[in-house]
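Data block below; observations after.
The complex is shown incomplete by one protein chain, all other protein chains being positioned as in the whole.
So, chain A:
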């Protein structure tokens, strides 16, 4: 009649992923570590739009058309959706090679290199592949232990190899790669439109109001206008420029990374093997191509099971039950799942345990209560709070 609770900690694969990413919502959200600039972006967009809706929209809806704020709302929602989609999704991270694969590649490299004389540096690890009749060099990534696929690059900020790596954007707090490039482009495009829209209607509003009440009075009545015009003016140049630059890249089917490195415009004159030489086809491929799935499987459950052994005697059971709030130091996202052995009196402690565990997300697996003595000090610690 041993009535004890066994907690099965569900470890998801995102918790064990190497690399310097932050994960939220139990692996559903994936971002870079530094998120400060992303919060600034969000604040600027939401703040400026709020001012627009508060100061300009009532006047414009009455004096011009109610369609103006409606369209502004739609555009704002689209911009925020694209920003969140870019920031929160997996950019196309390539998982690191497992030991067997890494060894296999090492053996292939050694076989290809032959005997290296002692004291000599081994040749650089490069694989040549032919893509559309062009020779492309694939570099070996020493961190991920793979030969990077064409167009992939290792992001040092996130410490991951990303497929079709474009750049790491601090404004969205994530890398921009194969999977989220179109969202990034749509974000910059829609943000340009939103900025131009707000800027234009700010001017219209000031002009219309100044006709009635004079310029200085207008600025006093709607102080937000000044702030909005300032933000929009500086944003316009950067965002519109960025949109234009990426439109150019898309039309040539190039990435920012390739453009900066001059991969296809260097003196060796290797043509871009990925370009279809047709503007429409290139745009279609980048913007209307298939939505690639993530190969990371962040929410998959790890196979190792951390169930604790069931203590068989009643005394151990009672001390075990009372120390549950402390010993259940699971990760904040893992629910405490009582199984059929849960005693009725232990169930309230699950709630307490969950609250305790959310405050200590960094702690590792709970210690297994092999003896009552081991848990007794924990009891003392608990009661001291």
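For the reader, a short list of remarks on this structure follows.
Note that a contact is a pair of C-beta atoms (placed from the backbone, for glycine too) under 8 Å apart; a residue touches a chain by one contact, two chains touch by 3 or more; residues count from 1.
Everything below uses one rule, namely that contacts and distances are computed from a predicted model.
Only one chain is not pictured, and the protein name UniProt records for it, out of "Golgin A7 family member B", "Myotubularin-related protein 6", "Glutathione S-transferase theta-4" or "Pyruvate dehydrogenase E1 component subunit alpha", is "Golgin A7 family member B". Touching the chain that is not shown, out of A:66, A:149 or A:241: A:149 (per the contact rule at the top). Taking the complete complex into account, A:183 is the one of A:14, A:183 or A:264 that touches the chain left out. Screening A:38, A:59 or A:274 against the full complex identifies A:274 as the residue touching the chain left out.
Only one residue from A:67, A:287 or A:301 touches the chain missing from this view: A:287. The chain not displayed touches chain A at residues 77-78, 81-82, 85, 94-95, 97-98, 100-101, 104-105, 129-132, 136, 138, 146, 149-151, 164, 183, 186, 273-274, 284-285, 287-293, 295, 297.
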